[in-house]
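One protein chain is absent from this view; the other protein chains keep their places.
Order of writing sets the labels: A, B, C, D and E. Residues in every chain begin at 1.
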Amino acid sequence: MTEIKKLIDENGLRVDGRKLDEIRPIKIEIGLLANADGSAYIEQGRNKIIVAVYGPREAQPKHIGLHDRAAIRCRYHMAPFSTDERKSPAPSRREIEISKVIREALEPAIFSEYYPRSMIDIFIEVLQSDGGSRCAAITASSLALADAGIPLKDLVVACAVGKIDGKLAVDLSDVEDKLGEADMPIAYIPALRKISLIQMDGIFTEEEFFKALNMAKDACMKIYKIQKEALKQKYLQTEKE
Amino acid sequence: MTEIKKLIDENGLRVDGRKLDEIRPIKIEIGLLANADGSAYIEQGRNKIIVAVYGPREAQPKHIGLHDRAAIRCRYHMAPFSTDERKSPAPSRREIEISKVIREALEPAIFSEYYPRSMIDIFIEVLQSDGGSRCAAITASSLALADAGIPLKDLVVACAVGKIDGKLAVDLSDVEDKLGEADMPIAYIPALRKISLIQMDGIFTEEEFFKALNMAKDACMKIYKIQKEALKQKYLQTEKE
Amino acid sequence: MTEIKKLIDENGLRVDGRKLDEIRPIKIEIGLLANADGSAYIEQGRNKIIVAVYGPREAQPKHIGLHDRAAIRCRYHMAPFSTDERKSPAPSRREIEISKVIREALEPAIFSEYYPRSMIDIFIEVLQSDGGSRCAAITASSLALADAGIPLKDLVVACAVGKIDGKLAVDLSDVEDKLGEADMPIAYIPALRKISLIQMDGIFTEEEFFKALNMAKDACMKIYKIQKEALKQKYLQTEKE
Amino acid sequence: MSVTSQVEPLTKIKSKRMMKLLASGKRLDGRGLLDYREIKIENGVVEKAEGSALVSMGNTKVLVGVKIETGQPYPDLPNQGALTVNAEFVPLAYKYFEPGPPDENSIELARLVDRGIRESKTIDMEKLVIIPGKEVYVVFVDVYILDHDGNLVDAAGLAAVSAILNAKLPVYRVKENGEVIKMDEYVPLPVQNCPIPVTMVKIDDKILVDPTLDEENMASAKLTITLTKNGEICAMQKSGLGAFTLDEIVEAQKIARKKSSEIREKFFREWC
Amino acid sequence: MSVTSQVEPLTKIKSKRMMKLLASGKRLDGRGLLDYREIKIENGVVEKAEGSALVSMGNTKVLVGVKIETGQPYPDLPNQGALTVNAEFVPLAYKYFEPGPPDENSIELARLVDRGIRESKTIDMEKLVIIPGKEVYVVFVDVYILDHDGNLVDAAGLAAVSAILNAKLPVYRVKENGEVIKMDEYVPLPVQNCPIPVTMVKIDDKILVDPTLDEENMASAKLTITLTKNGEICAMQKSGLGAFTLDEIVEAQKIARKKSSEIREKFFREWC
Partner (left out) sequence: MSVTSQVEPLTKIKSKRMMKLLASGKRLDGRGLLDYREIKIENGVVEKAEGSALVSMGNTKVLVGVKIETGQPYPDLPNQGALTVNAEFVPLAYKYFEPGPPDENSIELARLVDRGIRESKTIDMEKLVIIPGKEVYVVFVDVYILDHDGNLVDAAGLAAVSAILNAKLPVYRVKENGEVIKMDEYVPLPVQNCPIPVTMVKIDDKILVDPTLDEENMASAKLTITLTKNGEICAMQKSGLGAFTLDEIVEAQKIARKKSSEIREKFFREWC
């Protein structure tokens, strides 16, 4: 722990061989759960995340129902075996905060007003966590929502930009997140050209911040393509069946 | 703890002097609580267990009510002073599981369908625990149900058969349970000739299992007689009053 | 901790220079919170306590509503930084008991019957605690109730009498409470000439008890004057505005 | 958060009868205002507990078990054993008791019983030290309500003191190397006092001792006063939505003093 | 407190069809009464866990992760490692699962899987000691339900055993001064048995193995029997509102014996 690790080598490559603006390999599977109304599974680096969507269904308990829109319920949860040290199954403060920001990242893309007094449930289970699990979870959640047939303004896609060894880099892995100097996840809704999640910790100068914003947007657009493709494959496959 | 204790002596008798197929002394008292609709107290070996039944009464909270039958609520709970080491009053995982299997041992004997939207509460307090407390609790609970005037297909009676020093023996005490090789509690409803609880842990060969089943049934029938007698005494006494 | 501290000096004065029947300096501010329907702040010695009253409002959840009177909800809570050692924010057994006795000290003074099916909330936050915080909280709570326009039979005022170095003394401070031999808080409703809270721990002879009761009442009447004055100032000020 | 609780109302007939009887100094069950119901104390009913007692007071039944373990002393009291009083209002005892963590009523009862024991120095806590500052006896007093027909405090207080009186303290030996060994030997707990709580309610300006549940539901306020063997007051607690005049409290103290010595004489040894 | 639970009723058409098929020994999905759905076991799916396995049984999907840490032994078992089995019925898996602490169903499942592992001595716990009485391995078996279409116990039991079989145990070295150092080296867990649970339900006096959720909802009672490699019974559990005759239990035991050896032969190595 005490040795200072070099996160960028002499060739400008990162610990896992990536370039600074290169995202990790992504694998997506849609509709893999039988019970859920919609579901999606994502692997991004070593992240393995599964998302189920239930709904729209009647708000339960009733008092959470809203008269003018669907209530979105969102739970980001990590399996006890998803981390290096076993995690207690009880929700941590971190999981509670992330559940909230993910919900608020997804809500602007959902036509919630179509379903007053209903609720839409988004259940995220992190089976294995690497850095950037909240972003991968958002990317998968919007696919699960689409798979459930929930009307969306567009998919939501998310990616972080961070700072490692003083340089900006996209889609930080676990070790980069821990040893790096800053991390800024954003969620983007391409059709609306809007950012629905932005968080940051670490240190950014103004200049770095502007650059990071653009890098994040570009990375999001790459992932957006992969999302769209996965959705297309799923529909083609469904039609064949 | 390290010394290996002999559980059966040269005369084939157990630590407390019993024969292998001999149940522990049982003392039963019915209707001892003033507030409960029905109640029973049982001593079986060093077990001291008291059971109260409330109901049928309106299901509360309403959502637990069932449209076609009474909801049975059952709680097996150990007093903090009932064990060798003080037990925390919060329900343990063991108590939660036992509450469920006891409920499911009793339900087949109750004419639940007579009381839709109602609930019947069975509250079991183990004041002192010896081995086999779940069985003694079932035996007492069916008496408390009868005392409450809940219509029953028959009493439910329960007893365990275990393996100690390689031999099958009925109604294990605490020390036999701890040092023994297997324990299989069953609950029996004589009039239905049905087994409504069976659990097992430890190691049984097929042959042992068959033999144990029969020994358990025989032991149950012995306890059933004691149950019936206790109920009779209670009614005689009530008539006199 | 082991050294025995003298709580009364050769001149009969206490650690903070007070005489035996002298209360600590009191500072009261009424109506300082914008959101609450009524509020009051009290400093008594080093106690700093703030009280908000909300209501009468519809009972929530409904089942706590009473058909013939308002339900009073009361919460005495200590800030984590209010004590010498940081206090966990979760309510302690002591806080739960004090919430109850404060509620029962205030209820006899409230015309609860005017507001069936409603609730009146009294939220007490101890920002800094010295001895006698429950008494100071009662004194402030009745002012917050008055400020909220809740109809009262009279203000409730509270003060403790304790025994230090074998002598009776009013309004014990923290150190006196800890090292003293007895403490008896009482709450008094002057217009009704009634005691609505009395608790005691420690050792009182019969004679001491009678004397303490009278000293407590006298101390309450002194504080009652300060209460009344604070209320008057508040109304004068409100009229000016 | 403490909330005004629902009280189960008596039927009109019953409450009228109660009030009429009270006017002539009588009670529904035939007692005078200052009479206790029959008290029975059964000691040692739970053999696995170091001490235990079952107290019945009319239909009210309270069981107390005392468990004794070893543990660290409180940091600020390195030379004293530790005492914990806990009360369980188990749903078996009353139709409105719900399972779950202790509510304000059971916490209040436990803390009131605790104050009686602690302030009267019932147990000599300084004798409960095994290694000063390191290992002491921890005494758990668990109050278990089995049948609730009012006056739980007095029944619990009597049961607690009785269970403490019959509790056996396991003997530990400290070896030279500091190891602590449990011996197969027991001595009594070092008891030096017996606090006796007396609970009274006020109904229609009358003071009654040992209220039944019906009487508690009709009462405007309740007061417990606990007295030591020397006649000192060691704990007090008012509860309920009403209030007492000063005179009523003075009167209640006299009553408590009288009733506590009657109970003491009947049930406890001379020296405590 | 355990409460009779709501069961989602099948549509009339579906339940009639199920009953009709059952009468002729068939099931809704075409299986015979004693046929399992297709079982798939995928090992090592979670690399960060010391062991893991994903079992699917028809539409039922259960993931088990094994984490191994070090800690103190249980005071009464100083020379054994520790084992903890926990089950999460996460809301992702079924519309009626709610987030929150484990309920009675997940506790029952975890304890049943635990009994199978513990009683069959699946892991040689005595080999999991680092410093006797002080530091041992703690094995966490976390059962994660991903998709619930009935027979969670068998899927969980198979996944648990599979995850244990592929788990790697980090090696620790104890230095002379007692310091414990984690080496960059792994060995397999000392596994010596594989308990295989077989779950059956009773519908209309018929015994079916590997019930779907629809079948569980129609069943009067359920029975799990877990067998070791030597054909011994090591765990059993009846659940549900109904009951079994003695003969049915005897029959169920025969079925369980047969099905467990079929599964064992198909998925597990000879020696376990």
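One rule holds in what follows: a residue touches a chain if its C-beta (ideal position, glycine included) is under 8 Å from a C-beta of that chain, and two chains touch if they have at least 3 such contacts.
Here the structure is a predicted model, which means the values were calculated and not measured.
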Among the chains present, which touch the one that was left out? A, C
Chain not shown: contacting residue from A:Arg46, A:Arg69 or A:Lys222: A:Arg69
Which of C:Ala52, C:Ala71, C:Met184 or C:Leu197 sits in contact with the chain that's absent? C:Ala52
Out of C:Glu10, C:Glu85, C:Glu207 or C:Glu241, which residue would touch the omitted chain in the full complex? C:Glu85
Under the stated touch rule, tell me which residues of chain C contact the chain that is not displayed. 33-36, 39, 46, 48, 50-52, 54, 57, 75, 77, 79-86, 89-91, 121, 123-125, 127-129
Need a quick check: the contact residues on chain A for the chain that isn't drawn. 1, 64, 66, 69-75, 93-94, 96-97, 99-104, 107-108, 112, 119, 182, 184, 189, 192-206, 209-210, 213, 217
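We take it that only the chains that are shown with their structure count from here on.
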Contact-linked chain groups that survive once chain D is dropped from view: A, B, E | C
How many links in the shortest chain of touching chains run from chain B to chain E? 1
Steps needed, at fewest, to go from chain A to chain C via touching chains: 4
After a C-alpha superposition of chain B on chain C, what does the rotation angle come to, in degrees rounded to the nearest 5? 120
Pick from B-D, C-D or A-E: which pair repeats the contacts of B-E, with over half of them the same residue pairs? C-D
Which integer distance in Å separates the CA centroid of chain B from that of chain D? 32
Taking the mean of the CA coordinates per chain, how far is chain A from chain D in Å? 58
Touching two or more other chains, which residues of chain C qualify? none
Residues of chain D that touch two or more other chains sit at 99, 102
Drawing the touching chains as a network, do you get a line, a ring, a star, a complete graph or other? line
